[in-house]
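Report on the following structure.
Yeah, one chain of the complex is gone here, protein chain that is, but the others are all in their spots.
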Amino acid sequence: MKIDITDRPFDPWQCIQTHQRDALEPGSHGAMTVFVGSMRDFNEGDEVQAMELEHYPGMTERFLQRLADEAGQRWSLLDLLIVHRVGYLQPGDPIVLVAVWSAHRLDAYEANRFLMEALKSRAPFWKKEQTSCGPRWVEKNTPGYGA
Amino acid sequence: MKIDITDRPFDPWQCIQTHQRDALEPGSHGAMTVFVGSMRDFNEGDEVQAMELEHYPGMTERFLQRLADEAGQRWSLLDLLIVHRVGYLQPGDPIVLVAVWSAHRLDAYEANRFLMEALKSRAPFWKKEQTSCGPRWVEKNTPGYGA
Amino acid sequence: MIQVRYFASLRERIGRDTDSVEATRVRTVADVWQVLHPQQPMPANTLCAVNMDYVDPSSPVTDGDEVAFFPPVTGG
Partner (left out) sequence: MIQVRYFASLRERIGRDTDSVEATRVRTVADVWQVLHPQQPMPANTLCAVNMDYVDPSSPVTDGDEVAFFPPVTGG
């Protein structure tokens, strides 16, 4: 299990391959799910030119670690990897990667969705967009499920 | 949108990167989900040494194309990619890749899950395992949701 | 003529992957099976397709159709 908060651009596919090579036996996992959230070049009808992602160092890691532990208790997982970008981003940059390895697809899907929903609703990150109308804080994430 | 049935080993991360580079604008998609199903080296308590994956050429492609069309009607998607292996497989080989690009995570999660559930329950593929106790056809896929 | 295809364990059990039937001898998918395998009822979980679309065994067949019989699918 790995949780990484990074202020450098990351390649989600490279992260997955590296983690899989280092941490998982081939033939052990039947199912894996991935979510990648990337920075779009528009939001709320406006062009977005850049983004700054702030976090609460210490609390963010602690929160994600607890989420990962909870996912591991609720579902049968072989491994998971969470990478989240902070700092200055350009459109198209990956923001978040959640990868879950399991024997079976139900666990892999459910755990991935749980991690993303909890991350988006509670993990202490904040986005500030640089738009054509000036800088603005994103006020609220779109609700995912049950909203 | 791309659907590929291949009798050669494939690298899901390479397939995703190639498709994303060729078919998607960076900054256009906020959310993507991936499912990768791989061949395990055990099943039903037995070691599995190799696998043969049969399909119904023509019907399989047609069925997956319809699924993709249905997903595109039910959810707001930017693109999708389905790759499925046939022929002779070794443990650890990827069997299936479903990748979905969308503006929002709910669509990306729901469409991916829909595609995999429908693929597993209805797409004409059949697995024959070479186990330590001899060859055997897999009789039934494990139910995913609602079972 | 109606072309018939078998897949996977059903193909192995029958011992061949294709058959054909005179269209005049059959009205439905179930008839196709019955004519080709009079001693052997269609296995309970057999899936049927006509021209690569899933159908019920009671579906009609016409000259030139491709009928397929196969066991539950196990892809993905």
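The chains carry the letters A, B and C, assigned in the order they are written, with residues numbered from 1 in each.
The working rule: a contact is a pair of C-beta atoms (placed from the backbone, for glycine too) under 8 Å apart; a residue touches a chain by one contact, two chains touch by 3 or more.
Just so we're clear, the structure is a prediction, and the values are computed from it rather than from any experiment.
Within the whole complex, touches from the chain that is not shown fall on A. Contact with the undisplayed chain is limited, among A:13, A:75 or A:125, to A:125.
Although one chain is hidden here, its contacts on subunit A can still be listed: residues 37, 53-56, 58-59, 62-63, 84, 95-96, 116, 119-128, 137-141.
Throughout what follows, only the chains that are shown with their structure count from here on.
If you average the CA atoms of subunit A and of subunit B, the two centres end up 23 Å from each other. The distance from the centre of subunit B to the centre of subunit C, with each centre set as the mean of the Cα atoms, comes to 26 Å.
Computed from the mean C-alpha positions, the centre of subunit A lies at a distance of 48 Å from the centre of subunit C.
Multi-chain contact residues of subunit C (touching two or more other chains) are absent.
Residue positions of subunit B touching 2 or more other chains: 37, 116, 120.
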